[in-house]
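I am attaching a structure below and will ask some questions about it afterwards.
For this depiction, one protein chain was excluded, whereas all remaining protein chains were kept in their positions.
In this document, chain identifiers A, B and C correspond to the written order of the chains, with residue numbering beginning at 1 in each.
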Amino acid sequence: MSSTQTEGTGRLEAFSDGVFAIAITLLVLELKEPADGSGGLWHGLVHEWPQFAAYLVSFFIIGIMWMNHHSMFSNIVRADRKLLLLNLLLLLWTSLIPFPTALVSRHLSGNGADASTAEAVYSANLTLAAIAFSGLWFHAVRSGLLAVPMSREAQRSSIWRFSVGTLVYAATIGIAFVSPLAALVIQFLLAGYYLFEQVVTRDPRTA
Amino acid sequence: MSSTQTEGTGRLEAFSDGVFAIAITLLVLELKEPADGSGGLWHGLVHEWPQFAAYLVSFFIIGIMWMNHHSMFSNIVRADRKLLLLNLLLLLWTSLIPFPTALVSRHLSGNGADASTAEAVYSANLTLAAIAFSGLWFHAVRSGLLAVPMSREAQRSSIWRFSVGTLVYAATIGIAFVSPLAALVIQFLLAGYYLFEQVVTRDPRTA
Amino acid sequence: MSSTQTEGTGRLEAFSDGVFAIAITLLVLELKEPADGSGGLWHGLVHEWPQFAAYLVSFFIIGIMWMNHHSMFSNIVRADRKLLLLNLLLLLWTSLIPFPTALVSRHLSGNGADASTAEAVYSANLTLAAIAFSGLWFHAVRSGLLAVPMSREAQRSSIWRFSVGTLVYAATIGIAFVSPLAALVIQFLLAGYYLFEQVVTRDPRTA
Partner (left out) sequence: MSSTQTEGTGRLEAFSDGVFAIAITLLVLELKEPADGSGGLWHGLVHEWPQFAAYLVSFFIIGIMWMNHHSMFSNIVRADRKLLLLNLLLLLWTSLIPFPTALVSRHLSGNGADASTAEAVYSANLTLAAIAFSGLWFHAVRSGLLAVPMSREAQRSSIWRFSVGTLVYAATIGIAFVSPLAALVIQFLLAGYYLFEQVVTRDPRTA
């Protein structure tokens, strides 16, 4: 297959759906029963609140990434080799999320240097996912893989929104060293932003 | 994409099928070999009956939720942004189920305060899933996302059945403090009820 | 939905494919690194041969069950409520397989009472899966859910082949108490038998 040849996106979407669905569901395996049972189970669960906070943030981030991947590919109708590779990069960072989530779960309440390290690693992971997401979209726009070509205006606007999100994620790497909890809260809010701000402004199948 | 725009439900169903299938299969990872081998493996397995009871109840609850999700979406033919979010909430509570299942597995035979806590947390999880399920359905009915609009009678009837189930799940939170085992048995029976009582009274594709 | 109403099998197959694929892939999580490193890693891996034997047998059993589920549903074209439930029972026993596989992995080389118990529990699991598989097929045949109705001859022949396989699985429960390893070998051979002996004698889509 020559590198300029393209194909449909059916199996790419199926494979991506699988990875998103598995990554989001594996998060539950990082939830641990409180090790110290001296104060009773309920006390232990309350004490372990960081693992539930991290679970929730990661669940919504992966879920909303899936929703946006979904929206994006309702407009991307052709896949070339490079798109497959950029998508694989996005899946790499997505399927890695359970690992730094576990780091945050265990260290956030400590609030020392390890809490900052854990949250910064988590932030770096999310930043890399955001960069891969942007790269995927920019490549699709530039290489004419869309069903409906975007106007220059719409392109500039979508690049702007992606860049803002990516920069905020990158900023949380630094914020993690000031307040790990604040960084986590910002990431939760940013997921909410992506919930309502979509890159695709028009769905060619329904409009 | 404007928030009033809708699209098909194909990838939503595929992603949900994935999460349901993974959550139901991950339950097996919470089954542990008996730690105390002094009485032999068979004795240990019998002694660990609560983990098999919890596995069974969770398996049927997730399985029947999948069946009803399936029935529901045979009538829902359009998805808007809010439906995607409500569905994500349902998947959040569904994919969390293995965690309280593990709590029940380890604490049910203790029958003290921790057994009640574990079972109450499990009940709360199921109640939240039932609420999300109801919210998903009510939104689909009210927002005209159905292939076949329901009569007012059918709407009222479906709301009634959902509310009853959700209330029984909520009641098991309290029952867990009286008898954790009784709460688990009621949850098993309620899954059986949902097996035969369907929200969708007519499948537009086959009738 | 009335209980006699039927629908297509698309999502049932997708959900089942998911559970089969996850169960077969989760088996790898039960493979453990040798705990005793005194003789070096290679020595430890060789010493842990039972876990690789159990992995292999379970992988082929689940894989061939998937192949036969696949063949079966190339002829089953309608699903009623009871078929969904019987299929859920089959998935219950399928997704449970990693647990007794882990028991066999850890106890087979011991060759005492625990080896027999582990292998007998494994055999019981496979027997229950075979019974669920038979029940699924008999229901589909009797309830007219097939694309191509079978002749009485073909029905009798398919029932005979299913019953033989199920009886051999049931027999391995007893054999496990004589020789756990012999029972495991018989199960591997039986998987090979099911590989070539199919219940569906005609694929309506290709013939």
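By our rule, contacts are C-beta pairs under 8 Å (C-beta built on N, C-alpha and C of every residue); 3 or more make two chains touch, one makes a residue touch a chain.
Everything quoted here is computed from the prediction, not taken from an experiment.
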{"item": "Chain not shown, its touching partners among those shown", "value": "A, C"}
{"item": "Touching residues on subunit C - with respect to the absent chain", "value": "13-14, 17-18, 20-22, 24-29, 31, 33, 37, 40-42, 45, 55-56, 59-60, 63-64, 66-67, 70-71, 74, 195-196, 198, 200-203, 205-207"}
{"item": "Touching residues (missing chain, whole complex) on subunit A", "value": "1, 3, 5-8, 11-12, 14-15, 18-19, 22-23, 26, 29, 81, 84-85, 88, 91-92, 95-96, 98-99, 102-103, 106-107, 113-114, 117-118, 121"}
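Here is the rule we use: only the chains that are shown with their structure count from here on.
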{"item": "Distance from subunit B to subunit A - Cα centre to Cα centre, in angstrom", "value": "26"}
{"item": "Two or more partner chains touched - positions in subunit B", "value": "14, 18, 22, 26, 29"}
